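Heads up, one of the protein chains got dropped from this complex, but the rest are sitting where they should.
Just so it is clear, A and B label the chains in written order, and each chain counts residues from 1 on its own.
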Amino acid sequence: MNIFKNIFKNNFYFFLILFIISGSVSAAEGTTFKNQKPGFSFEGPFGKFDKESLKRGYQVYSEVCSACHGMKQLSFRNLSQPGGPEFSVEKVKAIASGYSIIDGTNEYGEPIERSMVLTDRFPKPYGSKDEAKAANNGAYPPDLSLIVKARVDGYNYLYSLLNGYEEEIPEDLDIGDLSYNPWFPGGAIAMYQPLYDESVEYEDGTIATIDQMSYDVTNFLAWAAEPTMEERKKLGFIVMGFLFIFLILMYLSVNRLFKDVH
Amino acid sequence: MTDTTDNQDPSRRDFLYITTAVFGATGAASLAWPLIDQLNPSASVSALSSIEADISSIPEGGSLKVAWRGKPIFIRRRTKEEIEIAEKDDSLDLPHPEKDLDRVKNKEWLVVVGVCTHLGCIPIADSGDFGGWFCPCHGSHYDISGRIRKGPAPTNLEVPPYEFVNENIIKIG
Partner (left out) sequence: MNHDYQYTPKNGFSKWLDKRLPLMRFADENLLSFPTPKNLNYFYTFGFILTMCLVTQIITGIVLAMHYVPNTLLAFDSIEHIMRDVNYGWLIRYTHSNGASMFFLAVFIHMFRGLYYGSYKEPREIIWILGVVIFLLMIITGFMGYVLPWGQMSFWGATVITNLVATIPVIGEPVLTLLLGGYSVDNPTLNRFFSLHYLLPFVIFGVVILHIWALHVTGNNNPTGIEVKDSKDTISFHPYYTVKDLFAYIVFLLMFCYFIFYNPNILGHPDNYIEADPMLTPAHIVPEWYLLPFYAILRAVPDKLMGVLLMFGSIVVLFFLPWLDTMKVKSARYRPLYKIFFLLFVVSCLLLGYLGAKAPEGIYLFLSRVSTIYYFAFFLVIMPVLSRIEKPLPMPIGISNSALNNSVYDSGDGIASGAPSYAMDSVNRH
């Protein structure tokens, strides 16, 4: 049918362009190995977050990573909102109150310290970027709020990286006093291995192997980078469904209209 | 114009076009909702739509001022004498008649929005002729139940929605 030939022609360009740019969005560009793909529940058009994994992942973040890595885009209230780990509000209030923050001054001009509440952002590990660098051999531990979106093939890369520290360093590689991780571009990473078996004692009783913790914290970080993902895919289903039906109706209308045009 | 005689049954033709048009109109209308809803308070603003105030350290006769939705809230711990006066004045001819009991959840604690109902200035505590607040802008006097007694303000100080989470914390909003 002429119409299909023309639609194909238009979309042909699109697919051609997609094919070409996909070449530049290669998996793990610049790293030594191709990323491991453990498969996450949020992948695919109908993906959803595994809430228990998100809860465990938050535990890993708060007990291990938050010592050096901030997550300044997140507030405690995000932990109880739909689409995320969905801790109860009481639980989150309890978590928040374990941290304190300087907020305002009293009548003598002295800073007031209070415990954190739902509306506060996650606590900062350092006062400034320079302080962070100084405490970490000159390397700045990046903020993790968006880390999954800030790396090519983000979640697979992160999982591979956290899981992939190796003791044996290849002979021809000089890494000074950095650590060896074949998934990090160049192999020499400033972050010491952060996770060991049983670094964390999971509240839900799951055994905390390095693999498990890497998986859970990656899950958590993937949510943190895009907390609206579930809503996005759900709305996508409705919109695409609507458009598809509308497309059929329009197609029939065009056919009907042009039948008598010669 | 090119001849475009339609040989189809008109009613079948119309049904398709009408269905399509209705579908299209529905789609276009539902497009509008996100564009409008984004004007509504964002999650960060809504999160601050209620606040919790710790009243444990307020002495009898003392008060606390907190900010709620951009406005000041007066939290006043009233003495026994002040409560008695507030309740006695119920029977007076008030400009805006309201019983004291209807304005408090716990007689010891008065929680009002600290914005004068005349033109919006913030009244001063412990001043005025009625043992409550005095608004310096145009001379409105409020009593120890936050009721307007003298001056141009038309209504009593507004009581915000609030509840006692426990005996030390009030949640406002």
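Note that in this section a contact is a pair of C-beta atoms (placed from the backbone, for glycine too) under 8 Å apart; a residue touches a chain by one contact, two chains touch by 3 or more.
Remember, it's a predicted structure, so these values are computed and weren't measured experimentally.
Of the candidate positions A:Lys34, A:Arg114 or A:Lys149, contact with the unshown chain belongs to A:Lys149.
Although one chain is not displayed, chain A still touches it through residues 2-3, 6-7, 9-11, 13-14, 16-17, 20-21, 23-25, 30, 45, 73, 78, 142, 145-146, 149-152, 154, 185, 225-228, 231-233, 235-237, 239-240, 243-244, 246-247, 250-251, 253-254, 257-258, 261-262.
Residues of chain B that touch the chain left out of the display are 1-2, 4, 24, 34-35, 37-40, 42-45.
Just so we're on the same page, only the chains that are shown with their structure count from here on.
Remark: chain A and chain B have CA centroids separated by 39 Å (rounded to whole angstrom).
Touching chain B in their complex are the following residues of chain A: 75, 77, 81, 117-119, 242-243, 245-246, 249-250, 252-253, 256, 259-262.
Put simply, chain B touches chain A in their complex at residues 2-8, 13, 16-17, 19-20, 23-24, 27, 43-44, 47-48, 52.
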